[in-house]
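Input: one structure, supplied below.
Complex shown without one protein chain; remaining protein chains in place.
Moving on, here comes chain A:
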Amino acid sequence: MTTTTAASADPGERTVRKDSPGAARGPRRTGRIRRIGLPYLLLLPALLLELLVHLVPMVIGIVMSFKELTQFYIRDWGTAPWSGLDNYKVSVDFSAPVGKALLHSFMVTVGFTLLSVGLCWLIGTAAAIYMQDTFRGRGLLRALFLVPYALPVYAAVITWVFMFQHDNGLVNHVLHDQLHLTDKPSFWLIGDNSFYALLVVSVWKGWPFAFLIVMAGLQNIPGELYEAAALDGAGLWQQLRRITLPSLRAVNQVLILVLFLWTFNDFNTPFVLFGRTAPESADLISVHIYQASFVTWNFGTGSAMSVLLLLFLLVVTGAYLLLTSRGRKTADV
C-alpha cells in the first residue's frame, strides 16, 4: 500500500520540481532529503509549541502529584515536601471518602460521556444525512444547525441556566404549566435531575460538531455508488447500512474519539451550569478535580487525580486506536 501511494504521488511532485530553482541543481538528491526531512521540518514548530504549552506543564503536574502541596506551600511549591505515592493512595482508596467520591465522579462521567457522545453522533449523523438532499431553505437550516457550535460556551450555557430555573425557567413552564407532564415544577440545577440537565446542554452543544464532520465525510462518497445500489434494488436502509456507514468509517473513528475526549474532559459546561460545586448526580470528573485542587486546596491530590485521569484516557485512546486500525487493516485486505 505504501509503495502505491509513493508511486502515485511521484508524477505530481516532479511537475512541482520543475518550477523550483533548487530542483534544477540536483533534482534527485534534494528531492529525497525533502521527502524525508520536510514533513519533520514542518512538524517542528508544532512540536516546539507542544513542548512549551503542554508537555512542560504536564511534567510539572506530574511532579506536583508526588508532593504534599497545600496552602502552606503553594507560594513556593518547589519547597513542598515529597509525599511519595500518598496522593495516589488517597485517590484510589475507594473505601475512604476521597477515593469513594472520585470513583463516584468517575462513574458519573463515564455514563454521561457514553450517553452524550452516542446522542451527539446519532443526531449529527441523522441531520447530516437528511441535509444531503437539496431542498428549499437547506442553506438556512444548515446555518441554524451550526449555531450552538458557533456560540461562546459561557453565553450559551448561562442561557440554559435561566431556562432550567425552578421558578421562572422556560423548561418548567413548558413541561409543567403548558404540557402538565409533571405534578409540580422540577428542580434541574440541583438534586438528581441535574444529570439530565447537563446531558441536554452537552448534547445541544456537541451534536453540531458531529453534524459538520459527518456532512464533510458524506461529500466524499461518490454518487455513483448510490445510483448503482439503487439499480440493484437496494432500499434507503440498505444504502445507509452498506454504503453510507462503511464509507464514513474513518471519519467516524476520529469524530467519536474527539467527542469522547472533549466530553470526558468538559469543564465549562458543568462549571457554568452548577458553579464551583456540582450536585452529586452531575459531578463530572473535571469539576471534581478542580474542586479537589482549587476549592479544597489539596493541589497535590488534585494533581494525582489528573495524572490518573490522563493515564485512563491514554489507555482508552490507545486501545481505541489499536482496535480501529486493526479493523481498517482487515478491511484493506
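The rule we apply is simple: contacts are C-beta pairs under 8 Å (C-beta built on N, C-alpha and C of every residue); 3 or more make two chains touch, one makes a residue touch a chain; residues count from 1.
To be clear about the criterion, contacts and distances are computed from a predicted model.
For the omitted chain of this complex, the UniProt record lists the protein as "ABC transporter substrate-binding protein", which is one of "4Fe-4S dicluster domain-containing protein", "ABC transporter substrate-binding protein", "acetolactate synthase" or "Phenylacetate-coenzyme A ligase". The chain omitted from view is touched by exactly one of A:Arg138, A:Arg249 or A:Arg276, namely A:Arg276. Within the set A:Val147, A:Leu170 or A:Leu314, the residue that contacts the chain not displayed is A:Leu314.
Checked against the hidden chain, the listed residues A:Leu41, A:Ile74 or A:Leu240 yield one contact partner: A:Ile74.
For the chain missing from the display, the contacting residue among A:Ser91, A:Ser202, A:Thr269 or A:Ser303 is A:Ser303, taking the whole complex into account.
The missing chain lies against chain A, touching residues 2, 5, 39, 43, 46-47, 50, 53-55, 57-58, 60-62, 64, 70-72, 74-79, 96-98, 101, 165-167, 185, 187, 189-192, 254, 257-258, 261-262, 265, 275-277, 279-280, 286, 289, 291, 293-299, 302-303, 306-307, 309-310, 313-314, 317, 321.
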